[in-house]
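Below is a structure I'd like to ask you about.
Every protein chain but one is kept in place in this view of the complex.
And then chain A:
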Amino acid sequence: MSSNTLTAAEASGPHKPAAGFEGDRQDNTVGGAVRGYLNKLRAGDLGALPAILGIIVLGIFFTVLRPDTFLTPLNLSNLLVQATPIIVLAMGLVFVLLLGEIDLSAGVISGVCSAVLAQLLVQVGVSWPIAVLAAIATGAVIGVFTGTLVGIIGIPSFVVTLALFLGFQGVTLRIIGQGGTVPVREPVIRALANENVPVTLGWVLAAVVAVAYAAFELWRWRSLKSRGLAHQPLALVVARVVLIAAVVFGVTAILSVDRALAAAIDLAGIPYAVPLVVVLLLVATFVLARTAFGRHVYAVGGNAEAARRAGINVTRIRVAAFMISSSLAAISGILATSRLSSVTPDAGAGNTLLYAVGAAVIGGTSLFGGRGKARDAVLGGLVIAIINNGLGLLGVAAYLNFIITGGVLLLAASVDALARRRAATARR
């Protein structure tokens, strides 16, 4: 390649930002970052804003209506445990939604997997690790099956998973047996949702998470800055680190209070399910944001034809996304089993899936594909759990609970659709 004409740009050195990328330098100031964020909002990318506002507004709403029950450590720990199966199911759905597909059978797949888990533990009498692995493997196999029908045969995912939604309810019914409920008393499985991390260990874990997050963010900021690459202003990075640390320590503090109703019992610490969700969140975020696979998931969701021409195996990505979704559905099923200490023939049916889709969409994942994050499942899952928990405390009739939750999902989907339209017009 001849380079006799590359004068000005070359002379400025290979690693200095080239002239013309004013935005990269502007964004390094807090003002620039705020302007950038406002521009993003105006262009229709609301990100986590609706979910965070939802958590705050709903929190205030239920605290005002039920001041002596909603904001107690006992109820908050309950709320978190209720949220975990929804969050994990939604986290799996994020992968499928990112491709612009849908998995309507994710809920009942969690039911099938928990039925497999329960029968292996109770009927066959295997140890819990084998039962857990078998349940997750069942989910993975089902996911590959779904992904094959969608990605290779080419049936719309809506139809495939609608058919499976019906079919797998039959499978669960067959495994559990009509009318029966299989009680699961295995101590480790039960402990997930019903036992707590010792208080001291909880604080240590919280400190490790907060310090590791701070160290990683600051290291990244320094290395980007030293190489002259696009980076956020330090103040913003510090603010985010402080916010995350405050949330982590705040939740730990609340859950470390003895919340037992009877004075004789000691009930304190973080439920085991919570650190499990944190680990899943970290892994899913890593996969989506830092690996080539994650990048390709976004690319397929954004423009499948561009991804194909770039040499990405689109079919493989589709199958993998469904496999991840169903595997996480299995873990969600295990958490639900732990919470209820049993598996019913209708496990995972009813509104399980609706809650999870709602959680992902409220969190900011688009139903049109290409936009979303693993953390959306956590934020949206908390919103759904707060609604559910709060309405329960208010003693609202079941019919109203359905209507309100359905309404919230519609609202989130409308925000998503409007944001998309806004983004389309903002480009012109």
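Basically, a residue touches a chain if its C-beta (ideal position, glycine included) is under 8 Å from a C-beta of that chain, and two chains touch if they have at least 3 such contacts; residues count from 1.
Basically, contacts and distances are computed from a predicted model.
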Checklist entry - Looking at UniProt, which of "NADH-quinone oxidoreductase subunit N", "Thiosulfate oxidation carrier protein SoxY", "D-xylose transport system ATP-binding protein" or "Dihydroxyacetone kinase subunit L" names the chain we cannot see? => result "D-xylose transport system ATP-binding protein"
Item to check | Of A:A306, A:V396 or A:L410, the one touching the omitted chain in the full complex | outcome: A:A306
Checklist entry - Taking the entire complex into account, which one of A:V34, A:L166, A:V204 or A:L229 touches the absent chain? => result A:L229
Checklist entry - Residue-wise, where is chain A in contact with the chain that is not depicted? => result 1-3, 5-6, 8-10, 12, 14-15, 17-24, 26-27, 43, 223-224, 227, 229-230, 290-292, 295-296, 298-299, 301-303, 305-307, 309-312, 370-371, 423, 426-427
